[in-house]
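Yeah, one chain of the complex is gone here, protein chain that is, but the others are all in their spots.
By written order: A and B. Residues from 1 in each chain.
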Amino acid sequence: MQLCDLSAVEIRDHISSKQASALEVLESCLQRIKQVDGRPGELESGPETKEDTERVHAFITLTEGAARSQAEMVDKMIANGEDPGLLAGVPATIKDVFCVKDTPSTIGSRILANFISPYTATPVARMRSAGAVVLGKVNLDEFTYGSSTESSAFQPSTRNPWNTGRVPGGSSGGSAASIAAGEAALSLGTDTAGSIRQPAAFCGVVGLKPTYGRVSRYGLIAFGSSLDCPGPLAKNAKDAALMLCVIAGPDLRDATGANVPVPDYLELLEKEIKGKRIGLSPDYFQITFPNLETGEYTQQPLPIEIQEAVLRAADVYRSLGAEIIEDVPMPNTRYGIPVYFVISRVEAASNLHRFDGVKYGYRTSSETDDLKMLYKKSRGEGFGLQPKLRILMGMYVSAAQYSEQYYQKALQVRTLIRRDFERAFDPSGKYKLDALLTPTTPSTAFPMKDVYGDSVLMQYADQLAVPANHAGIPGISFPGGLDADGLPIGVQLLGPDFTEGVLLQLTHAYEQATLDAEWRTIRPAVLKGM
Amino acid sequence: MAEYEAVIGLETHIQLNTRSKVFCSCKADSWEDPQNTNICPVCTGLPGVLPVLNEDVVEKAVLLAEAMHAQVQPISYFDRKNYFYPDLPKGYQITQFDKPIAVGGHIDLPIPETADPEGKGYIRNVRIHKLHIEEDAGKTKNARNQRLVDFNRCGVPLVEMVTEPDLRTADEAAQYLIRLRQLLRWLGISEADMEKGNLRCDGNVSIRLKGSEVLNQKTEIKNVNSIDSLRDAIRKEIDRQIREVEKGNEIHAWTLDWDEDAGVLRKMRSKETEADYRYFREPDLLPLMISAEWKREILKEFPERPLDRRQRFCDQYDLPVYDADILTLERGLSEYFEEAVKEYQGEPKKVSNWLMNDVLRMIKEQRLEPRAMQLTPAFLAELLRLVDAGTINITTGKSLLQIVQDTGKSPAKLVEEQGLAQVNDDAQLGVICSKIISEHPKEVSAFQNGKESLIGWFVGQVMRESRGKADAKMAKDILTDLLNK
Partner (left out) sequence: MGDYSIVAYKGLLEWIKRLRSIMNSDILLEVRNRGDLQYMANLKQEISRETFDHLVELAALELGEDESDYLLTELNKQLSAIHELEAIDVDKDVPPASHGVPYTPESSPQLRKDEWTACEDADAIIEQSPVVEDRFIIVPDIPHTTLE
């Protein structure tokens, strides 16, 4: 077993006990990257080659030199008997939506392609202080707009290590792929409408969206300010718990960071799950969408394999002493996407106002003596189609004459979505759930280029994940098997506010109970022979 | 010819004198700093930054709201006002749109006789519409065909206060600004210097037939940098509107830019009024909650309002309005006055006279801080008592003011040290008088021959001889006596 394929906890323990050095671990990761990643995403990438289609392309910027210095420092501290921190020597990747000082922080867009951030995002700084070795910035959908990473301006975009003809999911596609391919042990991603959980499901790794406000957003280039959540992607629940211990907690620079104490997530992991009440909801076993002619809703059941993976997980929990409560109604789930269309676009359009070619990032090279033209050309040339789409929609639904009709209404429906969860989790209510068990996505990883361009279809793929973003509650996706094509199926747990500890505990319990499952012996195709 | 009245509302932006900016920890005051040095990722709108509200901004806004009798809201919200402009780095301004920190309020403006066309003076009640907190934008200036952008001022805390259209003349508008400036300095929440831009004012002006209740189309006046300019600009605009209406023309919703050098108003192409700002709740900030407890804490040492104190000085100390006005112009001075009166325990008017003239002159010329003077209220009172008792004469008293201020010694001590006590000893004075008389025979005979006005000259000579210490009245009596012998 290669060093780079160990879990984060194992790597940290190896290094702390001097079984391996941080530098050796780093070398192992760099070797793996060289073998499977192919060329990093770039702006003028030229035509796609055959080799491109067989590689992962998780990275935009590999910061090898900096990583080496960090690894050396960890080793020096170990040698001196000092403690480098909880993540001592653990190799990690950072979704390129986070500002990291002196590093290109591109958010996958031409408009920030040359932006070298003068400061570092809080979650990244915390990881660094805990001794993590940051390998570099990984690819994402441009401005996190998308569910496949294909919209990145930095091509070739990331491919799924399980089958490089498939998407890794998005927008944290680079993050999930880098874990699945063994290039790193931890990754910092963001989840606005499932952007951690969906790629985690597609790539067969664990992805946690913490409660909104659990992890500081300072340094996260904003998309949907009331929805964005930074969170960990990792190989298993224990690693995710380890990372969450480090990044969670209030931050003086984030006024929406909840002032709630951070428990020891690792300690909580091993607790028994006997007596835990886990719910199943029929509303999460289908995709509900409107017939535009009649206004009535149609339901499309999810693929049987995905349903069965979830039901199997329920069986595992039952066998461990948990109670499974069926038929929990979550009637407002179907409105998650339309509400998301409105709220996220309004926030995005406003958040993208600052990209004007004046202070940083891309400025048009056309000569112009008119400020308005400078804005239009810089933004027109710098933004890809997906950002433009969101800006225009955001401006439309927040315009004075439509604001009441769309935006205010959406905010009210958001309350209804939240109430579904409150009802389900209410300790004095009918269901008293500790968690809701659902599928993460309505399909497994779809082929590259199949869906991209169809913004509505792409968005509806997030229907099962987005309600958690509206409600602010935490959610985790973990691998629950493979489908007939050998692609990973993700299973999701949603819980009440600030119960990340319980979600991790339940995930860990499932992992321990299925350690010997046959599907766990199958590795991503890209790792064949390694 | 029809008679018109003007309908004026004022919108003021007040820069608070907190230490740091409203949403980040940069300095609030960077008037002296070179361009783009007082900046950080937050106030320059870098990707990924977040605003964090300054507690002191809220407290100062609450003080102002209370001073204007406005209702502080227990919950208020921040909103984004979206538009493109180079001095606005985020492409939106964080402000409060529909649920501001305070609503309502009023001020009873005393309009002095000089500002009253009828020469009598009156009170104008001005209602306040609302107060809210917002962030300032940066500065731009023109150079050749380009704009030079400086972000130092981005994020400086502002309170915007909007009046109802209750003002009726340009003079009233000027009085509002004068009283507002006084109030802001009184509360210690802003330097309120219009020339430095920490008090800015836009005026909304319309006219209507006298006696009408209708609100007609208004124009907006911007870019006035002083109270006088505001008065001028409003006067000119009222005149213009009257002219237009008399001609039968319509008044359009123009935005007018005041050109200070030329002294005229120019129509601006109002780019911003065409914009839809698409206000929505700022998701990066939580609602602002001001509990009853916090409000109590903030208002614990809320001072007496300047106009209230002015009235009280008239009532309690029997002072004319003129005196009370000067003494309450500045809070420190008014406190000094009261302290001095307490110590003096005599006629307050006496204290007022000394304070309004000699002491105030000293304060102004030497830029003294009344609270920090070496000439303390107690010392002033002591000085007055010495003059009352005849220990020193008024001239000596006045010269002592500066000496006490310079040395910090008590007047009594100085009188003793320098032997400044008034010479009112019969014998001593008699000696000096005799001396003067013997030294000036010519004047003596002139006096005895009828030039009685020379007595004043003799007294002057005695004063000189005694180095100002002689009791003038007594000297005069003795001299008269001697000369008439």
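Rule of thumb we're sticking to: a residue touches a chain if its C-beta (ideal position, glycine included) is under 8 Å from a C-beta of that chain, and two chains touch if they have at least 3 such contacts.
Everything numeric in this text was worked out from a predicted model, so none of it was measured.
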Residue in contact with the excluded chain [from B:Glu244, B:Asp257 or B:Asp477]: B:Asp257
Absent-chain contact - pick from B:Arg147, B:Lys196, B:Lys210 or B:Arg243: B:Arg147
Touching residues on chain A - with respect to the absent chain: 115-116, 118-119, 211-213, 226, 250, 252, 254-260, 287, 289-290, 292-293, 295, 298, 300-306, 308, 334-335, 337-339, 341-342, 349, 356-361, 363, 368-377, 379-381, 383, 385, 388-389, 391-393, 395-397, 401, 404-406, 408-418, 442-443, 453-457, 459, 469-473, 483-485, 497
Those residues of chain B which, in the complete complex, touch the missing chain: 18-20, 25-28, 34-41, 44, 46, 52-58, 84, 86, 142, 145-151, 257, 266-269, 271, 275-276, 281, 283, 286, 289, 291
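Following the convention adopted for this analysis, only the chains that are shown with their structure count from here on.
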Chain A-chain B separation of Cα centroids, rounded to whole Å: 57
Residues of chain A touching chain B in the complex: 98-99, 105, 107, 112, 115, 117-119, 121, 217-222, 225-226, 252-256, 346-347, 349-350, 352-356, 358-360, 369, 371-372, 375, 395, 398-400, 403, 407
Interface residues, chain B side, partner chain A - complex: 41-42, 44-53, 80, 82, 84, 86, 89-92, 145, 147, 149, 276, 278, 280, 283-286
